[in-house]
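Note sheet for the following structure.
The complex appears here minus one protein chain, its other protein chains still in place.
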Amino acid sequence: MSRPTPLTRDDFPVFRSLQTRWSDNDLFGHMNNVVHYQLFDTAVNEWLIKLGLFDPHNSDIIGFVVETKCNYFSELAFPDRVAAGIRIDHLGTSSVRYGIALFREDEEIAAAQGHFIHVYVDRQTRKPKALPQNWRLELEDYLA
Amino acid sequence: MSRPTPLTRDDFPVFRSLQTRWSDNDLFGHMNNVVHYQLFDTAVNEWLIKLGLFDPHNSDIIGFVVETKCNYFSELAFPDRVAAGIRIDHLGTSSVRYGIALFREDEEIAAAQGHFIHVYVDRQTRKPKALPQNWRLELEDYLA
Amino acid sequence: MSRPTPLTRDDFPVFRSLQTRWSDNDLFGHMNNVVHYQLFDTAVNEWLIKLGLFDPHNSDIIGFVVETKCNYFSELAFPDRVAAGIRIDHLGTSSVRYGIALFREDEEIAAAQGHFIHVYVDRQTRKPKALPQNWRLELEDYLA
Partner (left out) sequence: MSRPTPLTRDDFPVFRSLQTRWSDNDLFGHMNNVVHYQLFDTAVNEWLIKLGLFDPHNSDIIGFVVETKCNYFSELAFPDRVAAGIRIDHLGTSSVRYGIALFREDEEIAAAQGHFIHVYVDRQTRKPKALPQNWRLELEDYLA
């Protein structure tokens, strides 16, 4: 079972600063593996909101997650601050693969990295829709 | 069923800035009532760590929660930033009642407020211990 | 700071059986105080759905939580099974106070107990609405 090599900050064009919570630590005293995905979701959605692309309550399209993956290299724990690096791994017709890595405090080497794939669907019909042109133009700037 | 009056920022001597997460929003599009308590825990524990009183992994004493309460006045939601006001409502022999209010973005009136009571116990025996003198001296400065 | 006396199973007319999750345990090896409120929400909402009163996606009214409280008497931990006792503490015009206690496995004495108050609001306008007659008739049977 081969494991990927940790990425570094140089591999990412944009970062979001994230807080940890008391309840993130599990029985073993470190951040539970599930919490990394809460941070992935939070980092990417905040970034899409800040870019003016996504509005959780009103956008015509919403992202349905069809795949997630994460590799864990070293421990994170409350009360660490975490930097989330974001890049676009792939832009499909109606899907986007977001690549994300989590860096502990000021470290250069990722503590964890992974991706999630959004398929964008119409908010009402929940059928896939082609990614709007303004999304495509904006996200292209962050392609890996 | 009478309801308390919302507190204001003037009622609190110290604040912590907290982030919300995508998963904090429930089906109704606002922060689920449970999340407020994650923020209470996070705000107080980070503050105790910053004061040099508490170390989650090594302190002789750890805080067991024996009571929590929260009143909700207005909605919070991801991606809001939240300010948590903290004060000491009561200092007992081995217990502390922490009063906390959550303020949305730059608002002056609390969106929610409540408290939790910690009984401090020995990390190994889990029996209550008198609050150490350095805790008492430090926390007295923040009595309501 | 006085503490209430733990209730027993005899104090409750109806029970829901609940599972714990790996992530419920915090650094101290027991269920984090926040999780109790996830169980309160789950027990009461499942019960309201089973009674045919509430439909999360389609009911005309939805419950907004305006107050929650919990007292903790003894530890719960994954993989415990938990029985949640439910009763109606108070029926208001548009509000209901649900009393809940959590019992570990087959124990008779509550490990934790508390309440939450729902104010029922119109799903669209989010303004309080009088509790419908069928809710009132059904819930009266469970008054403490």
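Note that the chains take the letters A, B and C in the order they are written out, and that residue 1 is the start of every chain.
In this text, contacts are C-beta pairs under 8 Å (C-beta built on N, C-alpha and C of every residue); 3 or more make two chains touch, one makes a residue touch a chain.
Just so it is clear, the structure is predicted and the values come from calculations on it, not from any experiment.
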{"item": "Residues of chain A in contact with the chain not shown", "value": "1, 3, 27-28, 32-34, 37-38, 41, 56-57, 62, 64-72, 90, 92, 95, 97, 116-117"}
{"item": "Chain C residues touching the omitted chain (full complex)", "value": "18-23, 25, 29, 38-39, 41-42, 45-46, 49, 56-57, 78-79"}
{"item": "Touching residues on chain B - with respect to the absent chain", "value": "22-23, 25-27, 29, 32, 34"}
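The rule is short, and it goes like this: only the chains that are shown with their structure count from here on.
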{"item": "Chain B-chain C separation of Cα centroids, rounded to whole Å", "value": "22"}
{"item": "Chain A and chain B: spacing of chain centres that average the CA atoms, whole Å", "value": "29"}
{"item": "Where chain A touches two or more other chains at once, by residue number", "value": "22-23, 25, 29"}
